[in-house]
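A single protein chain has been removed from this complex, and every other one stays in its place.
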Amino acid sequence: MSSSAAGAPLLAAQSLSLVRGGRELFCELSVEVHGGQLWQIEGSNGAGKTSLMRILCGLSRYGFEGEVLRSVTPLYLGHQPAVKALLSPRENLQWHVSGEGLYSNEQIDTALARVGLCGYEDVPSHTLSAGQHRRVNLARLFLSEARLWLLDEPFTAIDKQGVDETQALLASHVDGGGAVVMTSHQPLQVTCNVHTLNLVHGVVS
Amino acid sequence: MWTFFHKLGSPPWLYAIAGAILRWLVPITLVALVGGMVWGLLLTSPDFRQGNSYRIIYIHVPAAVVALAGYYVMAIAGAISLIWRMKMADVVMKAAAPVGAALTFIALLTGAIWGKPTWGTWWVWDARITSMLILLFLYLGVVALYEAFDNKEAAGKACAVLSLVGMVNIPIIYKSVDWWYSLHQPASIKFSGESTIDPSMLYPLLLMIAAFYALFTCCLLMNMRAELLQRESRTQWVKKIAGKEGRR
Amino acid sequence: MSAPHTGQFCALLLRRQLLLAMRRPIEMGNPLLFFTMVIVLFPLGLGPAPDKLAIFAPGVLWITALLSNLLTSDAVFRSDFDDGSLEQLVLAPQPLFLSALAYILAHWLTTGLLLALVSPIFALMLNLPVSALGTLIVSLLLGTAVLSLLGGIGAALTVGLKRGGVLISLLILPLYLPVLIFGTAAVQAAVTGTPSGPYLAILGAMLSLAIALAPLAIAAGLRISIDA
Partner (left out) sequence: MYFDSFQALLTMNGHGIYVWPAYLITIVVIIAVLVAPVRRRNRLLEQLAAELRRTESAAVSGVRGQQ
């Protein structure tokens, strides 16, 4: 169920090159992400993984060569959790600045319960820990209807159980015809096939 | 036409053509500047009202005119850089800002010096001088914003937005200040209208305006060349030039 | 569950920003406190003679309003930039310039509007004639909205910079001038008993122009700052 995915790609990057501070981070990188695929971007620290993610999701619009085509609006989770300390987790998700969707209370309750924040729905977020902030952010994955997920280090500050649950979620998203592009230092333990994109060597088959 | 446009986007070509233009433009500029100054200082007769102090007009007015035009050059380059993503437009913008600021400074300073014998005071909150002061702030804002960004590409885009905002605002600022001055204008200060200028005084003025435009172009091109070298310092064509000219 | 359409999203953002401001009432009070303190400085510096104060009152009130607006404009996008919300906002499918307008409206409601409403107290302390109070409020309502929009441009351009605080004043103070000129002129006209309508009309025209153009510049600035 890997490269057989038919139709137009959800995300296509054509010969991306990036030079930062006189150093070439990657060169002529091309990748096509179809529904039903999970891509992991590989590279050591400072290799340009985050830069590539920002180019793929559209936050970086110049300073690189090449072209990125997105056929759907992706959901992007960056390094910052985008959780307002003054708002409760429920308010954070309900009025999320990403403009994704309007969710009912039940949906939010379920999503927060899935990330282990049951009972924290209506406390101010500044009483939560950094890891819990990241979990609030991950709850967006349970709510989202976006087909393409771009996740930059989604497992940072998440405990073992949370990582397992998130990986299961990624697998079910991919099985449902969605696509995931993510960076992570840990090897993924998921039931689906993992495609690897290496910043130096390109697509690894 | 399109090949010309494409060539404009090519740094080595731009560097070479700017060098070729400068080779004859710099001497012409210097001759025009010296000629205009000598003409204005030595050969014209003094104004019947202001006496010899009016000779400052030959640097004050050209500097002010070109400073204002320079802002528009900068803003239009900014628009090109934002709309067509042309990197060379960023270079033009970056190169224009300090020159424009320097010319505005000249206009302000000579205006103040001119004010002393004419109005008896160094500084008058006259509409035109106040507008020039605001123009200086706008220029300095662009320079400061550019320097504040570490990422020079983002700096260029940010300055482009700022200079466009400034361009929309310049007429509004000028009109407001003009109106404000007419509201508060003390009766003792009067201006001699420039429309009554005598041809014998006008010709050197026109020469000086042309000379300042040429000066602006020279500085613009020279700054662009330096900026191009810095931006392209990793490329082969710059290394070749460095290998040829850098050893001394 | 579908994505909110543009108007809905702007209303959501507005509500979110207002709620955030309400949860930090002290921060909402800070510009007002600043306004008060600077107003107190002027009689101390200029002398307490009532007639002298009355002459300077329109200018003093307007300059102080302008400074307290400047003080707060740096914070419009700052916290959202720091916690990553701004990235998400930029990526939202809804047009960014309308979202930016919602932010600016929230900023104006929590600064300019409050300032305009409390200004009569300070105007009376500065001996401004009662007949000019109405004009003062209207001119501040219109003028501070323009200031918020212009300040938003500066905030958007400098939000990615660590030391943006001083820079923002250099960038936007020159743009504030027309508002200051006509705002003061309107109040002065009301003091002398001449019609202040034309000046208010000009302020309104400036506001219309600013509403039309400033959000575009703010959106462009935000995209650039996010990218840097």
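Each chain carries a letter (A, B and C) given by its place in the written order, and its residues are counted from 1.
The rule is simple: a residue touches a chain if its C-beta (ideal position, glycine included) is under 8 Å from a C-beta of that chain, and two chains touch if they have at least 3 such contacts.
The shown structure was predicted, so the numbers you read here are calculated from the model rather than taken from an experiment.
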Neighbouring shown chains of the undisplayed chain, as defined at the top: B
Candidates B:A16, B:A79, B:A144 or B:L229 - the one touching the absent chain: B:L229
Residue of B:A89, B:A102, B:V124 or B:L140 in touch with the missing chain, whole complex considered: B:A102
On subunit B, residues whose C-beta touches the chain left out of the figure: 33, 37, 41-46, 51-53, 55-56, 59-60, 63, 98-99, 102, 105-106, 109-110, 113-114, 116-117, 215, 218-219, 222-223, 225-226, 229-230, 233, 238-239, 241-243, 245-248
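Heads up, the rule we're going with is that only the chains that are shown with their structure count from here on.
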Farthest chain (mean CA position) relative to subunit B: A
By mean Cα position, the chain sitting nearest the middle: C
Where subunit B and subunit C are represented by their mean Cα positions, the distance between them in whole Å: 32
Sequence positions of subunit B contacting 2 or more other chains: 151, 154, 157
Junction residues of subunit A, two or more chains touched: 62-63
Contact footprint of subunit C on subunit B as seen in their complex: 82, 134, 137-138, 140-141, 144-145, 148-151, 154-155, 157-158, 161-162, 164-166, 168-169, 172-173, 175-177, 179-180, 183
Complex contacts: residues of subunit A adjacent to subunit B: 19, 22, 62-63
Residue numbers on subunit C that touch subunit B, as the complex places them: 153, 157-158, 160-161, 163-164, 167, 170-171, 173-175, 177-178, 181-182, 185, 206, 213, 217, 220-221, 224-225, 227-228
